[in-house]
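Notes to accompany the following structure.
With one protein chain withheld, the remaining protein chains of the complex are depicted in position.
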Amino acid sequence: MKENVLKVENVTMQFGGVIAVDNMNIVVNEKEIVSLIGPNGAGKTTAFNVITGVYAPTNGAVYFRGEKIVENYPQGKMKKLYKGENNGKYTHSIAPTPDKITKLGIARTFQNIRLWKSQTVFENILIAEHLRRTSNLFTATFRLNMEEERNMREEADRLLEILELSDVRDELATSLPYGKQRRLEIARAMATKPSLLLLDEPAAGMNPQETDELTAFIGRIRDDFGLTIFMIEHHMDLVMEISDRIYVLDFGKPIAEGIPEEIQNNPRVIEAYLGGAVDE
Amino acid sequence: MNKKKEVLISVILIAALLGILRILELNIKPTSQWAMLLTVLKKGSIYALVAVSMNLLNGFTGLFSLGQAGFMMIGAYTFGVLTIPPADREMVYMYYDGGIIKFAVPVVVGLLAAGAMAALFAFLIGLPVLRLKSDYLAIATLGFAEIMRALFQWDTLGPLTNGSNMIRNYPTFKTILFPFIVSGVCIAVIVLLINSTYGRAFKAIRDDEIAAEAMGINLAHHKRIAFTVSSFFAGVSGALLAMFQTNVQAKSFNSAMTYEILLIVVIGGIGSVTGSVISSFLFIASSEWLLRFLDEQHKIGDFTVPLLRSGFRKVVFAVIIMVIVLFFRQGIMGTREFSIGRLLERFGGKKKNGTEGGGKLQ
Partner (left out) sequence: MDMLSKNLPYLLAGISVGGQYALIAIGYTMVYGILRLINFAHGDIFMVAGLMMVYLSASLPMYLSIPLVILLTVLIGFLVERVAYKPLRQAPRMSVMISAIGVSYLLQNLALYITGGLAQQYPTIPWISDQITVFGASTKRVTVITPFLTIILVVLLVTLIKKTKIGMAMRAASKDFETSQLMGIKINNVISTTFIIGSFLAAVGSLLFFSNYTGVTPTIGTMPGLKAFVAAVFGGIGSIPGAVIGAFIIGICENLIMMLNQFVKVDISNFKDAFAFLLLIIILLFKPTGLFGEKQTDKV
């Protein structure tokens, strides 16, 4: 049996009176590519934000390789407001900041690209390697870490080469065309040496050709780097071609789960996407 | 242009600069009208350090802090209090029975202690306030500086701080080379930090905090480092300022002083170390010296030039600053740096083949 890399357990995220994610359960296994799909506003990015520590969930827990990394239960004002399920099941509050989660080996990209805009392509990657440093403030300032510094630079160049960004190495990150910026975000996430990669709409705004390249690319990095990939995506061609399994979210609730063929023929999914047109 | 050659040229230029400064100092008589030049150079070098330290925070880490004058004050007092010769303490602390400290430390120890004390305060203040964002952080740090100022003038702490009286009779510098060397070394350390992996992390926080955190950069930790290091050097520059002024009083380290330092940083270019240095000298020179003529009456024939009288210089100066803030928002340097290598290439007409990323590693 394959090991669970990521397990999202009964996660509910409620903002005020609005439930954005409702009792979500997701399991991602080693070296799988799992997609999370659903109409706009279904709570997909919110789910990512819970996993990566940007938001503490209102209730529920997240496990990474069997270890509980996030847990929360309704507190304070939420005690009265909470409308979700499993109230009382969780009693602890574990809410690490995003950087702690990244250090464990979970890296992400953003839906609305967030590159460091005054930095070059190369520097964007170099900075992302900062978290694996062994030098401290003193050794780094007085250049007693030359060996490490050199390794960081070589590693960054290697990643650029693999992601075919070497030709734009010294250009400002934000001067790149859209597709390359997305690719740079993936490269940057990989520079943190993750074992689980979360991609938030990696193909958004790409043309069909770029999307095809990306599809091939995602498959390749999974194989070459032994990564597990969990992604949000709207391009159904990409999702259906590449995913091992798919979760479908609608109004914060998971409504279906399965291999691509199952999802394609699932009436509830079709209804969620086409808005009740399934009867016609 | 190779690295070695660039370093060599830099060393020669620095030595030449120090040599020229020494020659100027030896040849300008205190009574000559050029004596002002020495004052400007001394004070400019001190302000350069505090401006660069503020730039480390505001320009490179994106933390808008307005506590710089407060940390300078802590440095100035720490230095003064620790270095007054025991024999003079009875006189300085005449209202407090000679104060509670009965020893004196050497100047270098005093300078380091000044930085360390400012850093310690910054560390403690940073624990709560660095969680705040942009303008809230600005106003909180400004508030802390004001609280510190009240604390240092508090009568009950008089045996330590001499209350609202001056601290004086501590050692001062004998030569202009002293503030230049101390500031120079400190600025060099800041530049090394900025170009290290930590400095890169600071810039990432400045550009996009959320992305920085998602890439594993611990925001609280790195902001605290930037804040503490910046305050350390503000403390050292405070000590230098104390030496320059020959006496210190807490009430002069007010918010207006922080604003001046901020304006220096803005004029030089937020995010440029060399910009801050150049602008410090320009700022001090124009406010203390070059615009002095505006404060005096001038007559052309029988015609008295209107408006010119005491204080006009500062008005003109403030207008110039507003023009820069409004129309030249990049300041003198923007985020670029002045570099000898590039300058030589410009004149040598050679094409640059090194790369930005590689070139920045020193």
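Order of writing sets the chain letters: A and B. Residues in each chain are counted from 1.
Here is the rule we go by: a contact is a pair of C-beta atoms (placed from the backbone, for glycine too) under 8 Å apart; a residue touches a chain by one contact, two chains touch by 3 or more.
This is a predicted model, so every value here is computed, not measured.
Enquirer: Tell me which residue among B:Ile20, B:Leu124, B:Val305 or B:Val319 touches the hidden chain in the full complex.
Expert: That would be B:Val319, which touches the missing chain.
Enquirer: Of B:Tyr47, B:Phe144 or B:Phe180, which one is in contact with the hidden chain?
Expert: Touches the omitted chain: B:Phe144.
Enquirer: For the full complex, which residue in A:Tyr90, A:Phe110 or A:Phe230 touches the chain that was left out?
Expert: Answer from the full complex: A:Phe110 touches the omitted chain.
Enquirer: Of the residues listed, B:Glu90, B:Asp135 or B:Glu296, which one is in contact with the missing chain?
Expert: For the chain that is not drawn, the touching residue is B:Asp135.
Enquirer: Residues of subunit B in contact with the chain that isn't shown?
Expert: Here the touching residues of subunit B are 58, 64, 128-129, 131-132, 134-136, 138-140, 142-144, 146-147, 149-151, 153-156, 210, 254-256, 259-260, 262-263, 266, 270, 309-312, 314-315, 317-319, 321-322, 325-326, 329.
Quick note on the criterion: only the chains that are shown with their structure count from here on.
Enquirer: Roughly how far is subunit A from subunit B, going centre to centre by Cα mean, in whole Å?
Expert: That gives a centre separation of 43 Å.
Enquirer: Considering the complex alone, what residue numbers of subunit B touch subunit A?
Expert: Spelled out, the residues of subunit B in touch with subunit A are 189, 192-193, 196-198, 200-201, 203-204, 206-208, 210-220, 225, 229, 271, 335, 355-358, 361-362.
Enquirer: Can you check the complex and tell me which residues of subunit A touch subunit B?
Expert: Those in contact with subunit B are residues 52, 54, 97-100, 102-103, 107-108, 110, 114-120, 122-123, 126-131, 133, 135, 137, 140-143, 145, 149, 152-153, 169-170, 188-189, 191-192.
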